[in-house]
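Here's the structure, in structure tokens; my notes come after.
Every protein chain but one is kept in place in this view of the complex.
Showing chain A:
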């Protein structure tokens, strides 16, 4: 079976390759799409002008006009190739468990490049502006948007040390020693001057985020190491940018003075901080925009992508660090945007980012392989080998030295195992390649040699280090990532401990980590959230949001678990076994039949969630209730379901009464209402709104809500259908309550996060909609922690 699959894979691969090669010179980097006239046009126009000079050709039924679509066609073919390769690798699990994907992709690139060369065409090279403008941003945005902020900020000092000091050390060590080697070597290399060597050193010393992500994704290492290496690869971009520009500028001049060095340091600060500021500004803009998108949910993801991309481009305009801008933008906007946008938009953003970054990543590696074949190369044994050795040595020395210093300041120290992984995980990648490619051959006559050396280093790190890191991680028994999700216990206790530590710090009089974090949180809650989050969500504590997410996931799990009758153990044990038979109109027969017990569980969960939505609803306005049936229908369903249940219970209990004078004390709803009304000093509770004939709105003097059910109405109790109220025009009094905990207003931002599937017909049985809602698997079913980036 597996053989057949791989044979099919091979056939597909060859087909695609054939298509690629056969479509003429795939000069992707520089060709422009020529809109040449198709053959269909030609004969006709000619015919119209001159009747006599040409004999009439038969009307061409089918013609071939490739140039018209050439560019998009080739781009699509490349992307298709990349995606098919990715597919193929995962069909061969044995191979993909030994060799990381990046290596396989480079090999594929080499093959494709070789094939193209065999045919006689010039293989395309990874053009730098395509790389920097189109291929790199999605990966970085994906990383930045899903960056685990907590771990990142906790280790920020360490990360900065590695990124800034480590990269500087690497750059000067490699550059300086290479210069020495070049001088010593004699005839061929002596032309390479110090500045060129330093420039080369600075390019090659930067750890590459793309490569690190690609390899570290697969080894599932513990979060600390992951964030250290990955954070370093992101933050060293600023250093690389500054050093690159510094050395490039002055290589033409030939000397560097002390002022230049000082200016360089200032430039570094400007580049990094400027990049962050630009990113933060765009992030805040995006958050602010998302506040108003409740009516145009469809384009919400577009705002996120556009603002982030603009942040990147704006930073690049001023030669600031585009990567840092992108990271800052994503990290800043995320908490606010996620509070504002709909669940579907959230899913869309997540999947688009993953998709784009995945495709980008694949394309980058393939093109790296193809570019290697394309050349131009200049091989110099001494230079290349020296580069390789110095890079490795510099990395190890740098990590060891820095860890020694850092450990004096860290609470949880880095062990030697950690140091080894950090050193070993310093992979180089396509950014270095592209930077060298950008070099001007006039200023740098030895550019081709640099290119060759860089490619060698990249290949070595990706192949050798990438392949061996997984067995080494297992061998050294490095702690792996914990797969389980956070429990509510952890969440509560962690918050508790945060408060505790802040308090202790205050007692000690020490303005430490917790103190500033607490201040920031308070500032955030007081001012920022109010501006950037729409509506009621701005006041929602984080714990509640977490709790609701959990409950929702569980409700969905419950429905999805299908036929099994086992209840999950985390269900609250106080399930109320109200055996209510909801009245099902005939069209309900088609529904999947859930077991009674499960229904109760779902109701219990939904009821508990309902309390939250009930709290937020303020003034009833029929317009707002109807206006957004997709988004807010969920709340409607829950509320109506609840009310209907209570109502039917009442009805079944009391056959003869016309009104319910006082609610029975054990009714949970009313008990809660009483509690709430006790809290809110006896505000009027507008339960009565929802009952079909309950017109009597009592004044605020009543402390107990009265539910009026008029059974003698023309509408028989059997057909009590709460949803009908929506259809009633004008007869419902408007209920507006301010500050009451139990009045109704449909919250404009959507929460809970399950949107109702498109169902305009409010007359359908709420339970039916409920089931349909719950049966939509969505991303929540995948049980993944949204904070973790993945590229599969």
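Everything that follows uses one rule, which is that a contact is a pair of C-beta atoms (placed from the backbone, for glycine too) under 8 Å apart; a residue touches a chain by one contact, two chains touch by 3 or more; residues count from 1.
As a convention for this text, contacts and distances are computed from a predicted model.
Q: Looking only at the UniProt record of the hidden chain, which name from "Sesquipedalian", "GATC amidotransferase", "aldehyde dehydrogenase (NAD(+))" or "Calcineurin B homologous protein 1-like" is the right one?
A: UniProt protein name of the non-displayed chain: "Calcineurin B homologous protein 1-like".
Q: Of the residues A:97, A:129, A:257 or A:482, I need the one that contacts the missing chain.
A: Candidates A:97, A:129, A:257 or A:482; residue touching the omitted chain: A:482.
Q: Considering the whole complex, which of A:377, A:443 or A:499 touches the chain not shown?
A: A:499
Q: Which listed residue (A:117, A:245, A:354 or A:513) would be found touching the missing chain in the intact complex?
A: Checking each option in A:117, A:245, A:354 or A:513, the one touching the absent chain turns out to be A:513.
Q: For chain A, which positions touch the chain that isn't shown here?
A: Against the left-out chain, chain A lists 154, 409, 411-413, 482, 484, 487-490, 492-497, 499-510, 512-515, 518, 522, 539-541, 543-544, 547, 570-574, 608, 611-612, 615, 672, 675-676, 679, 741.
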